[in-house]
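Left out: one protein chain. Kept in place: all the others.
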Amino acid sequence: MKKSIILLLFIFFFSQVHSQEKMEPPWMWSIDKIKSTANQISAGKNLNPEKWPNGARAAVSLSFDVDIETPRLHQGIGNISQGEYGARVGLKRIIDLVDMHRIPVTFFIPAVSLILHPEMVDIIKKSGLHEIGNHSWIHEQGLSVPDKDEKELIIRANKYLEKITGERPVGYRSASWNLRKSTINVIQELDFLYDSSLMADDRPYEILVDGKSTGIVEIPPDWILDDYPLLYVSGTRYSSPREVLNVYIDEFDKAYEEGTTFILSMHPEIIGHRSRIVILEKLIDHIKTKGNVWFATCRQIAEYVKNKD
Amino acid sequence: MKKSIILLLFIFFFSQVHSQEKMEPPWMWSIDKIKSTANQISAGKNLNPEKWPNGARAAVSLSFDVDIETPRLHQGIGNISQGEYGARVGLKRIIDLVDMHRIPVTFFIPAVSLILHPEMVDIIKKSGLHEIGNHSWIHEQGLSVPDKDEKELIIRANKYLEKITGERPVGYRSASWNLRKSTINVIQELDFLYDSSLMADDRPYEILVDGKSTGIVEIPPDWILDDYPLLYVSGTRYSSPREVLNVYIDEFDKAYEEGTTFILSMHPEIIGHRSRIVILEKLIDHIKTKGNVWFATCRQIAEYVKNKD
Amino acid sequence: MKKSIILLLFIFFFSQVHSQEKMEPPWMWSIDKIKSTANQISAGKNLNPEKWPNGARAAVSLSFDVDIETPRLHQGIGNISQGEYGARVGLKRIIDLVDMHRIPVTFFIPAVSLILHPEMVDIIKKSGLHEIGNHSWIHEQGLSVPDKDEKELIIRANKYLEKITGERPVGYRSASWNLRKSTINVIQELDFLYDSSLMADDRPYEILVDGKSTGIVEIPPDWILDDYPLLYVSGTRYSSPREVLNVYIDEFDKAYEEGTTFILSMHPEIIGHRSRIVILEKLIDHIKTKGNVWFATCRQIAEYVKNKD
Partner (left out) sequence: MKKSIILLLFIFFFSQVHSQEKMEPPWMWSIDKIKSTANQISAGKNLNPEKWPNGARAAVSLSFDVDIETPRLHQGIGNISQGEYGARVGLKRIIDLVDMHRIPVTFFIPAVSLILHPEMVDIIKKSGLHEIGNHSWIHEQGLSVPDKDEKELIIRANKYLEKITGERPVGYRSASWNLRKSTINVIQELDFLYDSSLMADDRPYEILVDGKSTGIVEIPPDWILDDYPLLYVSGTRYSSPREVLNVYIDEFDKAYEEGTTFILSMHPEIIGHRSRIVILEKLIDHIKTKGNVWFATCRQIAEYVKNKD
């Protein structure tokens, strides 16, 4: 009977903790608590420069999160095969397209993706144009990792990427853009140049932690400019690729008009499919037709705006 | 062992209460109970006037719920940054557009949004055209707030808005249009002119509580005419902005044909994005091309229909 | 301590019952059990006639489920007001449109809808063209009503409709098309002519219960031809009205080509909105342009196919 009592006590205390957390709804919060919650991480100085290199009207960075199997290891064989598609088929289509156009792009890669598919390194490096950024060890999300493991995992991923690619990453994109204050502290300690996980602006900005300068540049993504939420056919919601293309074009056109940045986040296992690579082809054609645009890696943009600052 | 027994008793009584509530499904209800439930709050007199000012064919009110971080404080850093976008980027795009067109609009603002971003006040007030309405203290929803706190929170928000803007709000829009009978009682006691949370008509009407006149004008919104349900990319369902624009145009065209009102509810953190502000631009162009329309704040419409009545 | 033991025993027996039900997954079922489950209710004789009246190429029945507040009484004020819209605004737009075109249509109405809005009766009856069918007492769904109450509720609804409209309904459409074997038995006992809740064909057919003739005509609806699943903005999924119109047109065009029926199910609180009534206008225009179509109530179709049989 002892065990059952232990269980009951466990349930009881758990329910206490749980209800305590709920005991203070936001309308009971002090102004200080509201402010400190909202400002754990916030957007500081706008780093969008007056001018882009060579008089370009806007900066465009195509980025690819090479998650492939890593977020799917718990999800059964079928889902794993969907991830494998990214490594086996999708990545090559992307590389063929951007290398043909000589467009430098950024690949944010969980280290484990390269462990599972080391052949991807040569494919990516062939042109010498592209950047590889840190995208966690195994797609672990900031909020689910215990405090004590967070830093170690980012370092572990960094070491692996450096060993394989010969370069230490200078950019960090958290898995699912899921991070917390300590994440920014860690990437600051580890001398990252920039993060690419926060959505407070269309333009590069400096990240503040508790209202204080961090020196970290944010190259802001947005779910509107990500292929997953709307094109993952087994997801919650959907939009057809051609409709998504229209949104990307509208976003780019305004960036062009305003002289800012267009940061697109994609996945080889999503955009790499035949009916989607078509929209990336068409988007690149649209951007090139407008002309006078700086295609750059996230790193190149971060360095440029930091130096101009 | 005592605590476990307390827990068990708690579960037991809870399950009793719960099952009791379920014990009377609607087909067991008396006609009286059915009627009183349906008619807690209902639509009274149609207040749509014979004519709009200066012979306009229809009245158009663009309204913006400046929720920004307030509904997201519990949702992690990424979501908070999505809200911050509204204050930092979205609001300015909106103001630039409506001020250029000299269109008066209404901003419904949770007081906490202004506490977090006091710089928004001047941006909104610059033109002298726009109205600020009460949109709760911190985006608390009517149904989750305890009875005893409801009135106090609406007053607290009112006071803050009056202090900052110099004017007491006369319009109330409940957070998520989630309200109850007592909410209408409260805003009646507090001498609000109008509410904008109920969806029983396209035309302004008088709100009834338990079938009785309240004198409160309803300026009715609708989820069809709100940018959140279909354009929030991380939501349940989605429609592309250009498709949403077509719906807005069809709604407006009928309002124009019928001589009624077109009340659009938007959010800086949604419509303020580049690929969405485009549809607001196009909508305004469409409305202006039709011509002979009265662009007005919700307050101006409420006052006009109340005086005509 | 007794109560806790009672609770535990309750949980225990409940879990037993529950697991027992789960104990036999479908692959353990006998062929007999499979067949009897699949054939509780099934589609019998195809009743589509060789010819429609006056040589029409197809039969078209526009039907409207006047649910308005009835499924929303438990869902809070906002949702109730969305239902009220159907009675206050949507129904009139529908009647104006179909009466102008002199198109007879069928309204399936939960009796409680008429209790809450008795003014709807005259609006519907004005033209003398339309049918009123039984759509439950208060939108109770077949599967949730206890056996003993099912028949009584259908009778209660029938009596109320007959009292108000002067005619006993001959058609039954279950709320949410949610019914069971006993429902068919009940409507057979009560001498209904037809049901309109089952989706096994595009053409009218005879309903079988346990493989045996019932004499009941099925006028089959389908979720594809219902405005709720795709146009309810707060629902799970969405399609824009104009896209939905294209689907209706494709469905009608094939019905026309095949010489069968086009049965459309709508709701005043959905299709009655401005941006949706537009698609009903355009659909009617499309059908009329094709020409040579029999617009009829569900009852007229059921009577015609039964007599031809």
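Annotations for the structure displayed:
First chain written, first letter: the chains are A, B and C, and each begins at residue 1.
Quick note on the criterion: a residue touches a chain if its C-beta (ideal position, glycine included) is under 8 Å from a C-beta of that chain, and two chains touch if they have at least 3 such contacts.
Note that this is a predicted model, so its numbers are computed, not measured.
Residue-wise, the contact with the chain that is not shown comes from A:85, picked out of A:29, A:85 or A:223. Only one residue from A:73, A:123, A:164 or A:190 touches the chain missing from this view: A:73.
In the complete assembly, the contact with the undisplayed chain comes from C:250, out of C:152, C:250, C:285 or C:309. Touch with the chain omitted from the figure is made, among C:106, C:134 or C:197, by C:197.
By the touch rule set out above, chain C reaches the unshown chain at residues 5, 8-9, 11-12, 15, 25-27, 29, 31, 34-35, 37-43, 143, 176-181, 197-202, 222-224, 226, 229-230, 236-239, 243-244, 246-248, 250-251, 253-255, 258. In the full complex, chain A contacts the hidden chain through residues 1, 3-4, 6-8, 69-70, 73-74, 76-78, 80-82, 84-85, 88-89, 112, 115-116, 137-140, 144-145, 149, 153, 233-243, 273-275, 277-278.
To be clear about the criterion, only the chains that are shown with their structure count from here on.
Distances from each chain's CA mean to the overall CA mean are smallest for chain B.
Counting the residue numbers used at the interface between chain B and chain C, under half appear in both copies, so the two copies meet with largely different residues. For the pair chain B and chain C, the distance between mean C-alpha positions equals 33 Å.
Averaged C-alpha coordinates put the centre of chain A at 47 Å from the centre of chain C. Of all residues in chain B, those touching 2 or more other chains are 8, 236-239, 243, listed in ascending order.
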